[in-house]
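Every protein chain of the complex appears in place save one, which is left out.
Then we have subunit A:
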Amino acid sequence: MADSNTPKPSSSVKLVLLGEAAVGKSSLVLRFVNNDFQENKEPTIGAAFLTQKCNLPTRTIKFEIWDTAGQERFASLAPMYYRNAQAALVVYDLTKPTSLIKAKHWVAELQRQASPGIVIALVGNKLDLTSDGAGSGGDADGAGAEDSGDARKVTTEEAKTYAEEEGLLFFETSAKTGYNVTEVFTAIANAIPETSLKTARGPGASHTAGRTEEQRVNLNGPRDPNAKEGCAC
């Protein structure tokens, strides 16, 4: 990149994944973070936390990803993960219509309870199980279980129309083949408003314009270890 010698501003973005059990939330994260896939992934217990950077032309976004458990008994957890989140990925399984209904519930809850500016992406996962699935696994790796064709139960049209009505980003993905996975995260990174990024100064701070001022206090940073008695001695 032309300007790779000047360090790009870097900001962290808190992102939460929500959706019914077994739709592939953890698999999407695993694909994004480790470029890996596990055929029989264990259900998430409680939640998991991972980080991954995403390099945009003008800045680096560090995603702080909270992957929540979809099982109903963990439903009380969601509020503490979407609190202050700047982005949410609401996932359904496009071979399972009930999972879209659940996804709509999550979208409604986010719109009611989460930060006003939260960027929400609706993601239909397991595209490889459909006949139109780009990069569908069947022939390529010979391991496709539903090799006989199309398991799709939610049309692209239906989900897309809903997403447009609600102002959501929309993607169909396959965590298995990796199709569209990075695109989801890149689109989210691009959609986060500049003003809600932590290093970017908010509009309230016009008196510091022109200067990127580090405001976050680092508890583990390279501070003066001899500060034992403070500045006062």
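Convention: a contact is a pair of C-beta atoms (placed from the backbone, for glycine too) under 8 Å apart; a residue touches a chain by one contact, two chains touch by 3 or more; residues count from 1.
In this section, contacts and distances are computed from a predicted model.
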Handout entry: Omitted chain (choose from "Electron transfer flavoprotein subunit beta", "Vacuolar protein sorting-associated protein 35", "Putative tRNA (cytidine(32)/guanosine(34)-2'-O)-methyltransferase" or "Rab proteins geranylgeranyltransferase") - UniProt protein name
Key = "Rab proteins geranylgeranyltransferase"
Problem - Touch criterion as defined above, residue of A:Glu64, A:Glu109 or A:Glu166 at the omitted chain - result: A:Glu64
Practice task
With the missing chain put back, which residues of subunit A would touch it? List them for me.
Solution key: 32-34, 45-55, 60, 62, 64, 66, 71, 73-74, 76-77, 79-81, 83-84, 113-116, 182, 185, 198, 202-205, 207-208, 213-221, 223-224, 227-233
